[in-house]
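Only one protein chain is missing from this complex, and each of the others stays in its spot.
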Amino acid sequence: MSSTFGTLLRVTTFGESHCKGVGAILDGVPSRLPLSESDIQPQLDRRRPGQSRLTTDRQEADQVTILSGVENGLTLGTPIGLFVANKDQIPGDYQTMQDIPRPSHADYTYQMKYGIRASSGGGRSSARETIGRVAAGAIAEKFLHELFGIDIVAWVSAVGQIESSAIDAETLTRDTVDHFSVRCPHEETAGRMEKLILQLKEEGDSIGGVVSCVCRNAPVGLGEPVFDKLEAKLAQAMMSIPATKGFEIGSGFSGTRMKGSIHNDPFAQAGDGLMPSQNNSGGTLGGISSGASILFRVAFKPPATIKLPQETVDFTGAPAVLEAKGRHDPCVVPRAVPIVESMAALVLGDLVLRQKMRG
Amino acid sequence: MSSTFGTLLRVTTFGESHCKGVGAILDGVPSRLPLSESDIQPQLDRRRPGQSRLTTDRQEADQVTILSGVENGLTLGTPIGLFVANKDQIPGDYQTMQDIPRPSHADYTYQMKYGIRASSGGGRSSARETIGRVAAGAIAEKFLHELFGIDIVAWVSAVGQIESSAIDAETLTRDTVDHFSVRCPHEETAGRMEKLILQLKEEGDSIGGVVSCVCRNAPVGLGEPVFDKLEAKLAQAMMSIPATKGFEIGSGFSGTRMKGSIHNDPFAQAGDGLMPSQNNSGGTLGGISSGASILFRVAFKPPATIKLPQETVDFTGAPAVLEAKGRHDPCVVPRAVPIVESMAALVLGDLVLRQKMRG
Amino acid sequence: MSSTFGTLLRVTTFGESHCKGVGAILDGVPSRLPLSESDIQPQLDRRRPGQSRLTTDRQEADQVTILSGVENGLTLGTPIGLFVANKDQIPGDYQTMQDIPRPSHADYTYQMKYGIRASSGGGRSSARETIGRVAAGAIAEKFLHELFGIDIVAWVSAVGQIESSAIDAETLTRDTVDHFSVRCPHEETAGRMEKLILQLKEEGDSIGGVVSCVCRNAPVGLGEPVFDKLEAKLAQAMMSIPATKGFEIGSGFSGTRMKGSIHNDPFAQAGDGLMPSQNNSGGTLGGISSGASILFRVAFKPPATIKLPQETVDFTGAPAVLEAKGRHDPCVVPRAVPIVESMAALVLGDLVLRQKMRG
Partner (left out) sequence: MSSTFGTLLRVTTFGESHCKGVGAILDGVPSRLPLSESDIQPQLDRRRPGQSRLTTDRQEADQVTILSGVENGLTLGTPIGLFVANKDQIPGDYQTMQDIPRPSHADYTYQMKYGIRASSGGGRSSARETIGRVAAGAIAEKFLHELFGIDIVAWVSAVGQIESSAIDAETLTRDTVDHFSVRCPHEETAGRMEKLILQLKEEGDSIGGVVSCVCRNAPVGLGEPVFDKLEAKLAQAMMSIPATKGFEIGSGFSGTRMKGSIHNDPFAQAGDGLMPSQNNSGGTLGGISSGASILFRVAFKPPATIKLPQETVDFTGAPAVLEAKGRHDPCVVPRAVPIVESMAALVLGDLVLRQKMRG
């Protein structure tokens, strides 16, 4: 296990889906920042199951408590403990899966690596593990916004084969994103996505999707070459989220098909500095933020736990048919939006502190 | 700067393109491993410029010296110092670029972050920085192969819009890959790719591409959830290579368009364990290696330094036209092949050591 | 703040003396270890205030809850969350000290570093912060003992000018140590120490002391030269405990007065290996455990918070007389015994895991 992330802003998460609870310790937050649970709860509410028909029917309030690091509404500069109790458990849902490792799920590898695994729900590979990240990320976002004016907004840009047409990442707000249950801020596309998800839920199947994210107003200079380049840490952060299969920044894979003369972003004067006049680079040059918006996309596979019967083998190697019980998301991307935002905030929060010591 | 990577197997690189030389310290290599410069040099030779008409005409021998950590042909378990002297420098090539930051290059961000930058060549953002990685990676590869039987092979799977048809990753060898200058192991495709690259070189333009990579025979259990998942560390490693814009594992972005019932990899019996019977997951489940081949792809943008005139501004913001001089690669992917292999080896080497301490 | 310690076994502590509670996350514990709160509580009980007349009268039950990482009495290999709620708070005790920084206390430096500090009790500089360490250390001790047979016993070897005569560290048990309130396992000396402490408590003054510690049965090979030598990590661990002023291993400062011909520990045959025939080295050679018992000593200053009036200045620089209220320990060493043991266990636990990956 390696449950700690960051150099100066350091998050450590803990908790399985079915123990006392889940949470995180966030160390390195600047002191004297106004902070209360109400700064954190909204992102947890956007992440929790049961928000809409598109997600699992499991209901969890996911109420956060600040355990430490804050007094009289101000941060002390000391580690902030965050805790969310576990509640709505139906262990029986997982009994079939005790003997049969779910295809494309971590049941098998956890059992092989640790010789044991949580009796239900996926343990640390469960989406529930991300609660600690989201709570910690909400705090990082708060100081990024208040101290540096940085804004982070993610949205669903694809569900299955349905891709949203162009979104103006420079002006997009979370309110606009949340106007649609599927969190794709384009009405017609959102409608088609929602229909597809509901249909697959009905069928007991699942579908993948893409979350896009923009970080605006990041100052020039964030990112520590060569191994902690901004895009490298973002990639690690995003690929550590359950169910992710890909990451791209700026032009990404489509940039591989372009000529340099087209792909290159010429500079233009902007204020008393320069600014790229287009943004194929996605806001970073040589691993360092350029002042342009940081733009990246994260690929999520279809959830592995589906109700449709699957022909596979059990842990002994004997043929078996798995029909997963329980309540699972047919598509993770709507709920992944705040998770992506939070991991981006944890990366930027750390890099901002690492940069601030200069000059 | 953050020039160190890894937890138990730790590489630290140093060197600009135009100082005394470049190199790396690799700490944590198991003791009593037979090792000499001749184990390292071949990968450096595959990385060096001037190998074929497809790459820059710059000639660098890039001869490695082992400075420490080896005695009588055996590793001592102590840090291995690796050094490659710099030679073929033509500083004059870079004079124009002193005043005009190259579009989509790190000139601007290095200057802004550090208030200074190497007078030529890109400094630490130069491809030359990867020499230390390749030398260290060659050592990691050697112990991965000798102690665990792990094989790593990368190849060029796309140049611009030309994509290779399916390659059998289970049997591919480096010899086959190196049979073609462009390192795409498919004759007809390789021919078209080479033609395209030569044409762009002629035009003073550049083009992007994709490097694919397979790691075979990795044992089950590598990867440290939640933040050091196998795919998360691979993503960080790959996105720390200059000019990368994207990373995907297994089905990657194409997996986002699939249903779970299709995407899921059912298990089958294999020896005295299980094995996924298809490999959309790309060899990892829940961030832990499953025993299946680890398969990933890395997107490289077109090189930023091109001879074609570019309309941009200089550091003062005044309009300027940049016509880069010097000798630059029209396409980096052929030379990126050993870099991708080396970074994969450094990731697996670290995770193998972190796993070995268990049970 | 830097609240995380360790490379493979990693503890992260959180909590002030007067927030919701204190605790720790311990990541990297081997899986399938039997574990319950009853394995942890005894060391917390040895640490808690109010155990005897020698300590503060403050009563705190310090009951630990395992939040995560354990199911059906076995560790899962996932991070173990540990929590102890805060209770017996009398904030009024600290009001005087709001304006006057206590001499030789962290009030001043916390205020200067963070621009804010916990309104009472010392916040993270409070002895209460060590609860998380002790809880985590108890788990480390358990696996060190069960998997490797390692034993750790600390005791009070000096209070003020009263030093215990020689203790046989090879056979000493915690029961023997705990037979005396002052935790010096020598009856006559313990009596004098207790009398001194009670006298100083009566006078409103305080006194320093020394805790000695032995770690028995550690295998040869623990310690990672050059910066994570066994004695270097022990020194960091011990000097991170509040109120410590010194650390020595083996002959320590007295060894500086010896000739090499006397100080050197000749080897003797032992089983199928060697063993030093005396132990001036304190169980480590070149930063690596030698198989001999690891022996070290930690200096604790007299507690800074005393009832006697002290002439000092307030935060504005104006002369002031401080008479601390509240209930404070006249001497920390009796309660420091389990803290020293726990930090030793966290160091050895980490080094055991880092070594296990070899050979």
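As written, the chain order gives the labels A, B and C, with residue 1 at the start of each chain.
Here, a contact is a pair of C-beta atoms (placed from the backbone, for glycine too) under 8 Å apart; a residue touches a chain by one contact, two chains touch by 3 or more.
Just so it is clear, the structure is predicted and the values come from calculations on it, not from any experiment.
Undergrad: Among the chains in view, which touch the chain not shown?
TA: When the entire complex is considered, the left-out chain reaches A, B, C.
Undergrad: Touching the hidden chain in the complete assembly: which of C:Ile25, C:Val64, C:Val84 or C:Ile207 does that?
TA: C:Ile207
Undergrad: Have a look at B:Ser31, B:Thr173 or B:Thr316 and name the one touching the chain we're not showing.
TA: Touching the chain that is not displayed is residue B:Ser31.
Undergrad: Kindly note down the residues of chain A that lie in touch with the hidden chain.
TA: 7-8, 30-32, 353-358
Undergrad: What residue numbers in chain B mark contact with the hidden partner chain?
TA: Chain B touches the chain not shown through residues 1-4, 10, 12-16, 18-23, 25, 27-28, 31-32, 65-72, 74, 76-81, 83, 113-119, 123-124.
Undergrad: Which chain C residues touch the hidden chain?
TA: 1-5, 7, 13, 101, 103-106, 108-110, 112-115, 122, 124-125, 129, 158, 160-161, 200, 205-210, 220-221, 223-229, 231-240, 242, 244-253, 255-261, 263-269, 273-274, 276, 280-282, 284-290, 299-306, 308, 310-313, 315, 317-318, 354-355, 358-359
Following the convention adopted for this analysis, only the chains that are shown with their structure count from here on.
Undergrad: How many angstrom between the C-alpha centroids of chain C and chain A?
TA: So the centre of chain A lies 39 Å away from the centre of chain C.
Undergrad: Roughly how far is chain B from chain C, going centre to centre by Cα mean, in whole Å?
TA: Whole-Å distance between the two chain centres: 46.
Undergrad: Indicate the residues of chain A shared as contacts by at least two other chains.
TA: 1-4, 13, 113-115, 124
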